[in-house]
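With one protein chain withheld, the remaining protein chains of the complex are depicted in position.
In this document, chain identifiers A and B correspond to the written order of the chains, with residue numbering beginning at 1 in each.
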Amino acid sequence: MFVQDAWYVACTPDEIDAKPLGRTVCGHALALFRDAQGRAAAVEDFCPHRGAPLSLGFVRDGRLVCGYHGLEMGADGRVCAMPCQRVQGFPTIRSFPVVERYGFIWVWPGRAEHADEAKIPRFDWLASPDWAYGGGLYHIDCDYRLMIDNLMDLTHETYVHASSIGQPEIEESVPATRVDGDTVITSRHMQGIQAPPFWAAALRANDLADDVPCDRWQICRFTPPSHVMIEVGVAHAGHGGYDADPRYKASSIVVDFITPETETTHWYFWGMARNFKPGDAELTASIREGQRRIFGEDREMLERQQRNISAQPQRKLLGLNIDAGGVQSRKIIDRLIAAERQAPENLRSA
Amino acid sequence: MFVQDAWYVACTPDEIDAKPLGRTVCGHALALFRDAQGRAAAVEDFCPHRGAPLSLGFVRDGRLVCGYHGLEMGADGRVCAMPCQRVQGFPTIRSFPVVERYGFIWVWPGRAEHADEAKIPRFDWLASPDWAYGGGLYHIDCDYRLMIDNLMDLTHETYVHASSIGQPEIEESVPATRVDGDTVITSRHMQGIQAPPFWAAALRANDLADDVPCDRWQICRFTPPSHVMIEVGVAHAGHGGYDADPRYKASSIVVDFITPETETTHWYFWGMARNFKPGDAELTASIREGQRRIFGEDREMLERQQRNISAQPQRKLLGLNIDAGGVQSRKIIDRLIAAERQAPENLRSA
Partner (left out) sequence: MFVQDAWYVACTPDEIDAKPLGRTVCGHALALFRDAQGRAAAVEDFCPHRGAPLSLGFVRDGRLVCGYHGLEMGADGRVCAMPCQRVQGFPTIRSFPVVERYGFIWVWPGRAEHADEAKIPRFDWLASPDWAYGGGLYHIDCDYRLMIDNLMDLTHETYVHASSIGQPEIEESVPATRVDGDTVITSRHMQGIQAPPFWAAALRANDLADDVPCDRWQICRFTPPSHVMIEVGVAHAGHGGYDADPRYKASSIVVDFITPETETTHWYFWGMARNFKPGDAELTASIREGQRRIFGEDREMLERQQRNISAQPQRKLLGLNIDAGGVQSRKIIDRLIAAERQAPENLRSA
């Protein structure tokens, strides 16, 4: 069950640099490539001639050429040409709205006429020179909603990430969750704690002492269909915590674009944006590697959780206060899916 | 189809030494660990909070701590604690009767109120200083009953184990099978034969000539739910064979604890107990390695047999005199399963 009328991150630009990319988004097998104007495009990964995956082909003059018999597909899903063939009567395949923004290629798997670029949330810091960004991609064998649960309840850091960002104080402070329209915010604030290893390093990278009492915060923000941005940071205690002057804190934004592939698998675009030392490429690389390792720790837990749930699908799970972020996020997803189903054009086709 | 009201070997103690163990027994996914008193325990491998496998967590003060969000599970399946939570109302998960005996952890997957320790068969030699034991564990992709068939008809040694324990004389002597209550005994005796390589080595290890005519025996004993103990040995001919004075023979007991995992997979705990040179650890290791190799030879045959049978499930197999041990064992299993189904509490829940 996915929201279809929404923008999802399909890939990063480097993934379509050298050749087309085949990737499944919300159950749609897509071939992603760049057209003659250099604009990213997505069409069904299915050649209308004999069903070969178009992504196995190549791009020539902005057309996606099937690697089997040379059919040339346009970014609009219309066949442009094929050797020795008249292609006017060839069936058109589906093309998908695509936008390139913030260093990502976004795709809209739902009804094209509803695809409005303005519906891509604003992530200005992803495009600002005052910020640096580093990230990566994991393919994870679980329902994308288990990943949303994971990110909207950071209590798990104490257990899953005990050696890096976890610390007992996280689980000792109850988070607060509130819903604001289609946004869910879960906040947790810890006072006068010791910075855990990851944050101690961030303080040092920020030229701040790492051995003094700190305030720490985690503010998780879900926006549909499945984005979770987390403001995280520490400040030297007594300077206002989250609101402290930049001189006293190290903070960043954990970026999570979660793109369903099938009902039980997803693509997880993870990263971190920071607004200190943005030009320090070595620091960016080092943070990325730390994050890659940390987020890899979630992987086994999530995939094994999925297998457990799939084996006993009838079994009820608990929804505790710490789970409120995930529970509220799922409610919004469910509401949006229900609304899509009620849409007149969908009722007609049902 | 498994007998549920029975003791099965779930694991060996070393498997739960350092961390909990996840293992499926008769279709039940279990998390095995030791409680505060050091007693082995088994609960469902499913955290009642969000469905994570508890076996991915760790043990603290005898409680199984979920590695995702820190729920603490007791050996009785009741939630003891969880950070920042009141757990009184949390659902209890199923716990399973467990006994540690003879160097194995035994579990009772069926109705707990029927779990009587006295129903574990006596294997005194597994606990006696006069005996030495060495063994191992294989995971095998076939119905556990195919393994019982295998062990209750050693004719296959001539073919599957031609280079170690097999010899033509095995198939030339017809075994006798008798049923004694829930026990099935298949015996084969060979007179005046040459000891095959494995037994020649055992004679030498026992300080006996290995190049003289011998009597050889194999006495396979099935007891429910799926244990097969095989008395095996050779004696210098003319001294009474199986009943010969220990000075003239080398003998041991092949130990087979067969634990169903799913309908078509099982855990196979194999080993050998011997009552000569029990203190010779090097000999124990050498026998274990020989046995590991020999029992590995059965594996491909059994797994391919399973695939053949699964592909043609309607096909009838033969039940020859050599198959009587397996056939009778299956009858006992079927009878016990039918009896369980007729139990009033099961009829109620049906």
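A few points about this structure:
Everything below uses one rule, namely that a contact is a pair of C-beta atoms (placed from the backbone, for glycine too) under 8 Å apart; a residue touches a chain by one contact, two chains touch by 3 or more.
Computed from a predicted model, the values in this text were never measured in an experiment.
Residue B:V174 is the one among B:A127, B:V174 or B:A339 that touches the chain missing from this view. If you put the hidden chain back, the residue from B:A18, B:A118 or B:A311 that touches it is B:A311.
Residue in contact with the omitted chain (choice from B:E117, B:D211 or B:E300): B:E300. Even with one chain removed from view, chain A keeps its contact list with that chain: residues 29, 45-46, 48-53, 56-57, 65-70, 82-85, 90-91. Residues of chain B that touch the chain left out of the display are 149, 153, 155-156, 158-160, 171-174, 300-301, 304-305, 308-309, 311-312, 315-318, 320-323.
Everything that follows uses one rule, which is that only the chains that are shown with their structure count from here on.
Centre-to-centre, using mean CA coordinates, chain A is 48 Å away from chain B.
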